[in-house]
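Left out: one protein chain. Kept in place: all the others.
This part shows subunit A:
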Amino acid sequence: MNREFIKSSVNWGVNDKGYYGDFGGAYIPEMLYPNVEELRTKYLDIIYDPSFQESFHKLLKDYVGRPSPLFLAGRLSEKYGARIFLKREDLNHTGAHKINNTVGQILLAQRLGKKRIIAETGAGQHGVATATVCALMGLECVVYMGEIDIQRQAPNVARMKMMGATVVPATSGSKTLKDATNEAMRDWINNPVDTHYIIGSVVGPHPYPDMVARFQAIISEETKAQLKEQTGSENPNIVMACVGGGSNAIGMFYHFLDDEDVRLIAIEAAGLGVESGESAATTALGKEGVLHGSRSILMQTNDGQVVEPYSISAGLDYPGIGPQHAHLFKTGRGEYVSATDDEAMDAGRLLAELEGIIPAIESAHALAHLDKMKFKGNETVVICLSGRGDKDLDNYMKHFNL
């Protein structure tokens, strides 16, 4: 039995109060307290349980298709003068890393005796990953999605419906991801006993950021073993991933956190440019505050009202980042940078042309940062290719007049 994925970093993991340095906690109204407290007191016991781990790893292998390959991208490496590996989360069932978390949480929900699953979704990737595992387990599934996103992401709405999920439009506020999250929280308040809320990123009240991180940690666990096999060393020089809420990045960083000679680079979405007013570069534009149950860094007005972000990539279009990211940012353990819409689109096309892989626009943000790096010698770089670009073809077609 592999117990690696549950190891938590002593220096960078969550403490017993639910905090990562100054960030985290559980800023929730009393109505959510019993639900979150039930989870907090039980989640570690459940995921440490050998039968849980057996089920989790079996599903990841037989259903998700793990381990996902670690691919040495030869032509990309040649172009940038580094040894660049891609962690192929895009090859997972449903096309992105999101399913690692939903498989974990559905098994947990079953062990908590929950009969009904709710989730929020932006672009629909997490909604699809949730609808998928609910169909697999025969549990009722309700997905909240911003009214505007429902219009923008019709194929994912259809996928969720086909798998039996109910998609409920969030019509409040800005009608996008943050409002879908609000609606899911309201649903949970109104259904406190039989419902489990599958949050899709490393955000939300403690223990969600830690729990989701542990389920996504499989990404770096596999990477270490694969690197060892392919290069003889389990550590690269640099690890890179895109960040919206930050779940693929935490999964990609997780087992490298304590290896402090490994540089961790997180790429946020700058939208039309960090200073343009149309951006989702949270660490550049945000301040410390509380959103969706945890203290972190978020984009807000001076009065503490949450600002609506913008990015061409719906998966990075979130006004906050997970509390662990805020901690890695503040302490300098992680380097937080950004890429614009145009830079990401160009990087997506470049990968398609050089390697025959069309990345999700989210993942293309990570690739875009290669252009701004100066590599010393033959450094080894791992980039998390968090999702595939099929869902983004419309955007690519428009952008490049294909």
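One rule holds in what follows: a residue touches a chain if its C-beta (ideal position, glycine included) is under 8 Å from a C-beta of that chain, and two chains touch if they have at least 3 such contacts; residues count from 1.
Everything below uses one rule, namely that contacts and distances are computed from a predicted model.
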**Complete:** Taking the list "nitrile hydratase", "Two-component system response regulator", "Tryptophan synthase alpha chain" or "Branched-chain amino acid ABC transporter permease", the UniProt entry for the undisplayed chain gives the protein name "Tryptophan synthase alpha chain"
**Complete:** Across A:119, A:185 or A:328, the one contacting the chain not displayed is A:185
**Fill in**
Out of A:21, A:69, A:173 or A:273, the sole contact with the unshown chain comes from A:173
**Request:** Out of A:28, A:76, A:281 or A:297, point to the residue that touches the absent chain in the complete complex.
**Result:** A:28
**Complete:** Contacts from subunit A to the absent chain lie at residues 17, 25-31, 33-34, 172-173, 178-179, 182, 185-186, 189-190, 192-193, 287-293, 300, 302-306
